[in-house]
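For reference, the structure I am asking about is given below.
Moving on, here comes chain A:
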Amino acid sequence: MSVLEIDDVSIHFGGVKALQHIALRVGEWEIVGIIGPNGAGKTTLFNCITGFYTPTSGTVRYRGKDISNLPVHARTALGLGRTFQNVGLVKNGTVLENLRTAQHLQVGYEPVSGILGAPSTFSEERRVTERAGQILELMNLEDIAHERVTDLPYGMQKRAEIAAVLATDPDVLLLDEPGSGMGPEEADELGDLLLTLRKDFALTIVMIDHHVPLVTRISDYVYCLNFGEVLAEGAPDAVRNHPEVVRAYLGEETV
Partner candidate 1 sequence: MTMMITRKFQAVALAAAITLTVPACGQKSGVASQVVVGGVPGQVAADGSIVPGTTAADGSAVGVPGATGGVTGGTPTGGGSTTGGGSTTGGSKTTPSGTGGGGEAPPATAPRSGGGDTTGVTDTTIKVGIHAPVTGAAAIPQQSFEKAVGVYFDMVNKKGGINGRKVEVKFEDDQFRPDTARARCKKFAEQDKVFLIIGGAGADQIDACARYAASASVPYLSAGVHETRPGQAPLSSLSTYFALSLTYEQQTPLLARTYKASYNGQKVAVITADNDSLDNFHGKAVGAIKAAAGSNLAYERRIPKNTTSDAPGIAGEICRSGAKAVVWNASPSSLLNVAKVLTCKVGFIGPGLTNGLNIVAEVGCDNIANARFYSPFPGMDVMRRNAEFVNAYKASNGGSAPDDLGAAIYGVESLVGMILAATGKDLSRESFMATIGKVKQFNNGIYPPTNFSSRFGGTAMHLLRADCSKSEFVTEKVNVRP
Partner candidate 2 sequence: MSAPTSPSSEAPDATLDLPTVEEELWSAPEDAESERFRPSRAGWFARGALWAVLAWFVLAFPVNFLSPFTLGVSDVSAASEAAIFAIVGLSLNVLLGYAGQISLGHQAFVGIGAFTSAYVVVNLDLAFWFAVAVASTLGLVQAAVLGAISLRLTGLYFALVTLAFGSFAQQTIFAIPKLTGGEGGKEAPRPALFDSDYRYYFLCLAFLAVVLFLDWRLTRSKAGRALMALRENPRVASSYGINVKAYTLIAFAVSGLFAGLAGALMAHHDEVIVAQKFGFNLALLFVLMTVVGGLRSRSGVVIGSAFFALLGSGHLLELLEPLTTNVFRFSLHDFLTGTIGLPIEFVALVVGPILLLLTITKYPGGIGQQIAPIREWMLGHRFDIHAGKVKEVEVDDVRA
């Protein structure tokens, strides 16, 4: 069955129709790529899925459950984890602290017992730190654990962001341009990493990216959006060579 089902989603901002009648399905363990020129509505779609926007019409279903009206944090609790276009980390914090914060839902005590300093909270805090360390190790980021995010180079920030999202223990990873600012080699590495993560964490991945080669390499299925509508969908190569898609990208950089 589908993990994520988007049915006939439209959203308007004033007179602007940002998304129109979008339908999208993501199956278990799939990697789904979303491509499209700038302003096509890709991030808006993510915002509808993760709850930052409430669609004007249509539904978002997660494992059969209608989540259209759930707030962001509740969708995170269900297993939707996302990254942001321009690094969604608490930038004044260290990488480690971001990972600790991102485990918010896994922390096994109530906020009040934390404030009261109940003994169990101390051991729980140690566990949270340990788990953060494990994830960092897995991502080969243990060296920068104590660096402030803002002091890191952009590529590192992007990787740290993925680590932080992993710390939220997601079932579905929604990645907004994970490969932005990366060269072909780095993008290749990123592709490998995502494939590994899918295996290790049993993840379903939806990703937006302009790196068409990256998307086509690792995706099982690809959607192309333009002007808030699905222009084409299907197997990566089919979409890539779809005449409409080529036209939409004409003049655009297709790295």
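Note that a contact is a pair of C-beta atoms (placed from the backbone, for glycine too) under 8 Å apart; a residue touches a chain by one contact, two chains touch by 3 or more; residues count from 1.
The candidates were selected such that all candidates are chains of the complex that A comes from, given by their letters.
Nothing here was measured: the structure is a model prediction, and the numbers come from that model.
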Touching partner of chain A in this complex, picked from 1 or 2: 2
Candidate 2 contact footprint on chain A (complex, rising order): 11-14, 43, 46-47, 50-54, 56, 71-74, 76-77, 81-82, 84-94, 96-97, 100-102, 104-105, 107, 109, 111, 114-117, 121, 125, 129, 133, 145-146, 148, 150, 164-165, 168
